[in-house]
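Pasting a structure here, questions to come.
One protein chain omitted, others in place.
A, B and C label the chains in the order they appear, each numbered from 1.
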Amino acid sequence: MGTLWGGRYTEAPDELLWEFNASLRFDKRLAQVDVRGSIAYAKALGRAGILNEDEVHILLRGLEQIAREFSQGSFAFAPTDEDIHTAVERRLHELIGPVAGKLHTGRSRNDQVATDIRLYLLEVLDELAQSLRAVQSSIIAKAEEHLSVIMPGYTHLQPAQPVRFSHWLLSFFWMFQRDLERLQDLRKRTSLCPLGAGALAGNAYGIDREALARELGFTGVTENSMDAVSDRDMVLETLSWAAILGVHLSRLAEDLILWSSAEFGFVQLAERFTTGSSLMPQKRNPDSMELVRAKAGRLIGNLVQLLTVIKGLPSTYDKDLQEDKEPLFDTLDTLKMTLPITAQVIATLQVNQEAMQNALDEAMLATDLADYLVRKGIPFREAHHLVGQVVLLSEQKGLPLSKLPLEELQRISPAFGPDLYDTLHFEASVEARNVIGGTALSAVKKQLQRARMLLQGK
Amino acid sequence: MGTLWGGRYTEAPDELLWEFNASLRFDKRLAQVDVRGSIAYAKALGRAGILNEDEVHILLRGLEQIAREFSQGSFAFAPTDEDIHTAVERRLHELIGPVAGKLHTGRSRNDQVATDIRLYLLEVLDELAQSLRAVQSSIIAKAEEHLSVIMPGYTHLQPAQPVRFSHWLLSFFWMFQRDLERLQDLRKRTSLCPLGAGALAGNAYGIDREALARELGFTGVTENSMDAVSDRDMVLETLSWAAILGVHLSRLAEDLILWSSAEFGFVQLAERFTTGSSLMPQKRNPDSMELVRAKAGRLIGNLVQLLTVIKGLPSTYDKDLQEDKEPLFDTLDTLKMTLPITAQVIATLQVNQEAMQNALDEAMLATDLADYLVRKGIPFREAHHLVGQVVLLSEQKGLPLSKLPLEELQRISPAFGPDLYDTLHFEASVEARNVIGGTALSAVKKQLQRARMLLQGK
Amino acid sequence: MGTLWGGRYTEAPDELLWEFNASLRFDKRLAQVDVRGSIAYAKALGRAGILNEDEVHILLRGLEQIAREFSQGSFAFAPTDEDIHTAVERRLHELIGPVAGKLHTGRSRNDQVATDIRLYLLEVLDELAQSLRAVQSSIIAKAEEHLSVIMPGYTHLQPAQPVRFSHWLLSFFWMFQRDLERLQDLRKRTSLCPLGAGALAGNAYGIDREALARELGFTGVTENSMDAVSDRDMVLETLSWAAILGVHLSRLAEDLILWSSAEFGFVQLAERFTTGSSLMPQKRNPDSMELVRAKAGRLIGNLVQLLTVIKGLPSTYDKDLQEDKEPLFDTLDTLKMTLPITAQVIATLQVNQEAMQNALDEAMLATDLADYLVRKGIPFREAHHLVGQVVLLSEQKGLPLSKLPLEELQRISPAFGPDLYDTLHFEASVEARNVIGGTALSAVKKQLQRARMLLQGK
Partner (left out) sequence: MGTLWGGRYTEAPDELLWEFNASLRFDKRLAQVDVRGSIAYAKALGRAGILNEDEVHILLRGLEQIAREFSQGSFAFAPTDEDIHTAVERRLHELIGPVAGKLHTGRSRNDQVATDIRLYLLEVLDELAQSLRAVQSSIIAKAEEHLSVIMPGYTHLQPAQPVRFSHWLLSFFWMFQRDLERLQDLRKRTSLCPLGAGALAGNAYGIDREALARELGFTGVTENSMDAVSDRDMVLETLSWAAILGVHLSRLAEDLILWSSAEFGFVQLAERFTTGSSLMPQKRNPDSMELVRAKAGRLIGNLVQLLTVIKGLPSTYDKDLQEDKEPLFDTLDTLKMTLPITAQVIATLQVNQEAMQNALDEAMLATDLADYLVRKGIPFREAHHLVGQVVLLSEQKGLPLSKLPLEELQRISPAFGPDLYDTLHFEASVEARNVIGGTALSAVKKQLQRARMLLQGK
């Protein structure tokens, strides 16, 4: 049967071009959605009176057979199959004869592939939403377990103020929550059916596009045929979404890599999420998290690739758009693996409370000391400056804040009284921050509650 | 007064570091929102009982004076102003004395700048939404004007099927409509108030964060202080959004550049949106559209910059995040200029109907001829193949399809009858595609109506 | 045998992690160079007295057998093979028993894989240099064929000045020449042997690294073991090089796509480098060139991926570096296909001299008219302005420049005399530009000569 387009041709395509041009290698994963689209289209042609009932019946029988062959892995591709659409049509012809040639009536590969991508994407997005929720779920569980653990909070990787371990971990819940919301938003825009847009100008056979869209589970139809065949916004938006999600994952990975270093020692990855060295017998490397961190680069690269491909293209379909699939599939596959790994690494993470406690240094209570002075009526900016001098004194003397004698402190500010030592407790510090989103136990518990409700879709 | 953080320091910062570190050069545009945030924060400290009524009153008086100075352009920056926050606090101290030092109570530059960015972004996003609607509006107006103009539709930049000029132009309406929807989606996530997150651990002064958020016009508050100070998702999402929008604009620009070439000649840009050559006296170059096309590169570059900066950062605030502002501002400024230019280029575009008509070639009706055979009962795939041979014949004979003698056509397929010539009209071809989103006049009119309703926010 | 690193482990790696971590899927293409490196390393251990002659002999026998198995495609991978290095070591053990365990003495996968990448890259770079020269060669041949063809030269895609077709085509020769030079430059930096750097600290067995480098065909050794195991500059530089080359190819593709449009019609791609449409029987699309254009996006994306992965990594080897291979291989594979396609498309290109001639418009001679006035003593800037008025007149009258009556021209400038019409010839225009790199026949011939010499490596 050869190509779908050879009628006016006098020469066969160059072999190198054939290989360059063929997309079967990567678009075969669209097999099932392609058949699903064809089944719906056959019915639509029937409803429009273009095919009679028998023809529709024969087509459906053939297509369902092909779907089974794909499910069972028994579908045999031919070397002449240019892409998944050609492969299906070729097989259909083998199975049901010339009626197969009626399926493409008024349909172009341009609207067909646009439909396939959307159907496929909708499926995978739902799967990824589940995986993302599983990560959130492991965060909530681990946070609940360690509510009382206090650890150093850092800014600029320098000790800043004490925080709860759970509060730190939950900070990632909210990143992933935004990722989930973005996912829902882009899903809306993906769920529009382009079938019936033809090559670029629409369908001349009066098919009912809205019925067709409903049949395929879309929530609506695209509104302009020229836009419909070249719109890859849902892919670009998915790649952007994934890049931002990847950046979130890379930050979590970075924290876990740092904290499982010998020097921090705050957490330990489960042995089965680490690997060793071929040379150094003692090594236990956090490869899982290093790869998660690195995957952000891949996700960003895929986004750049497609933005660059589409930039400046003349409108409607250009062959350049065929380059949309590989970055999309690579991004989806990357997340399919990265998210479950992340969920399990969190779930199996060992938290070393003692190391965290040992890392708490009283200099991290300097802000609390400034707050103390503020309560004594000193403007914050001045209090900050005075406490700066206290810290310098503490460094010079090599003494923690709580060991500095009162008279020395009073030389810096007479406002210091003996009650100042009461503020120099890590627990007091985290409890003092009891606004929404703060580190106090009550605040973190409310945060957890809101997180749990969101996870349950409330 | 010096820096806001010098208390414990014994050395002044290195001059080179000062310049490297200082952000005033670019963050001064946050002046008004910074003051707005400080006014709300002063009130919140008052409501929480941290400041008394007099202090609040004095602070507000000072801050309002500063706001006026910014409006009037009379605010004088000092060489020691590290950033806009320092500049405002320094000036406040000059105006109202030591009470100024109370404004920062419990607030860090980390939550302050996060609030500023969001307030600023919300303003500009609304402005850009207006500009985007203006582009859509110019599309609708121009499309209505030229409903009857038929032109070649291209795929792969090769003549494909005839379409209406209005249909082509409206294809961009839908791209921009998706951009608008994405803008609304990201606006939701931007409209959350981080103030009260402190440096990373929350606020120890019991301020009412929800009231504070309402005061500033936010729709809610952020839920985790550690996330709040380092969340730049709203920036990343804006940059992604802008990159996709930029790609849409680049495609429109590409079409207009191609079509205003001597060889196409379909449109002419208004003279005042072109420029000439310093060497070649005859030139009239579409510089406006070339720059619009190129801006996509800049928008993509800005996105890559920030994704790369944030990837792999340890959690909470790192100084790296200061690099968020320049790409954000550059992207917003680029769109502020690109969108109005685009709207005006469309509004003033001359459409050369005659050139479009001349470019219509009967080979573009080959699909209609195949449709003719389908109606005679021939499966589409076979019809496609037969018409391919007709096209080849037409090329070999150097005759348009409608001039090929019937007997020769019948040699290719006996299904051809004398009525075939009726299908070989461009008007008939566009009218045949009358499904939703198709090229028929009725379909394009419905499309226009939906577009108009969406533009009016219905 | 399991992993190479399991001694201290009590748990097996998680299955998901195993899949996430394993690199065999893509690094198996390093098989031959990996064996080559091992053969040289075995000899080096022999020379250093670490292995005796027999052991070296046995190892070489085993490794050569493995090399044969790879050549013949008979090598059987095991499900437990984590990467190509593990696979080879596992097979070696099967073939020669415990002596296999001596091969890794003092070697780490870190220096091993760094060596493999460089060996592989050197091979492929040489192959790509050949392909690039083949593109240049097809340019020279085609340029020689059409030396006398004059066509419109464009700036801003607007007709600018007449040029020779050969001159246009040769402009790409120089882009590719720079690409070739860059290739030679990066080759130098690739040709340094890291073997002996161990995991990060060097080799404790006194092997002669310089002899080892010579044995493997490197020109030198790396100078610091910590740098050596994590240096991926040769990959980054290759990806940069490829991105720039890809941009050049995309510009050539763009020109050919535009010029094979119906409206330009200047060239025609050989039928076998075009494809048709599944819906529209008349189509002949320049898919080959559209894909070449799009590949630039992929090459840029790959570069961004790796830059982003490596940015901010702690020094020496991190697992993130494993993500270097896929973008590298994808880039190399892309060029391996794109360059030969391009060479053949050029070689088989049909040049439509008549269409080019028809597109020459006398307005393109405006600069020549200005030059005429300059020769009459009028400053160029004024001449440019006067000719601008002449062009306007010609447009308003609808007459070509050569048909404007002398008296009307003299009303614009009395300097115009009857000899002005002599300058209004396209041939005269291209011949006037006879400096190095200009359009005159003598200049283009000299250019061709230089190009030919460079291609021959002179």
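Assume a contact is a pair of C-beta atoms (placed from the backbone, for glycine too) under 8 Å apart; a residue touches a chain by one contact, two chains touch by 3 or more.
Worth saying up front: this structure is predicted, and the values here are computed from it rather than measured.
Student: Could you tell which one of B:54, B:126 or B:271 touches the chain left off the display?
Tutor: Of the candidates B:54, B:126 or B:271, B:271 is in touch with the missing chain.
Student: Identify the residue among A:4, A:22, A:84 or A:160 that touches the chain left out of the display.
Tutor: Answer from the full complex: A:160 touches the omitted chain.
Student: Taking the entire complex into account, which one of A:226, A:307 or A:378 touches the absent chain?
Tutor: In the full complex, the listed residue that touches the missing chain is A:307.
Student: From the list B:306, B:369 or B:451, pick the residue that touches the absent chain.
Tutor: B:306
Student: Would you write out the residues of chain B that touch the absent chain, in ascending order?
Tutor: Residue positions of chain B that touch the missing chain: 3-14, 16-17, 19-21, 85, 104, 106-110, 198-199, 270-273, 275-288, 290-291, 293-298, 300-309, 318-323, 326-327, 337-338, 340-341, 344.
Student: May I ask you to list the residues on chain A that touch the chain which is not drawn?
Tutor: Within chain A, the residues that touch the unshown chain are 152, 154-161, 257-258, 261-264, 276-287, 290, 304, 307-308, 311-312, 359, 361, 363-364, 366-367, 369-370, 384-385, 387-388, 390-391.
What we mean here is this: only the chains that are shown with their structure count from here on.
Student: Is it true that over half of the residue numbers where chain B touches chain C are used by both copies, so same, or is it different?
Tutor: same
Student: Report the inter-chain centroid distance for chain A and chain B in whole angstrom, where each centroid is the mean of the CA atoms.
Tutor: Whole-Å distance between the two chain centres: 23.
Student: Residues of chain C that touch two or more other chains: which are they?
Tutor: Touching at least two other chains: 276-287, 290, 304, 307-308.
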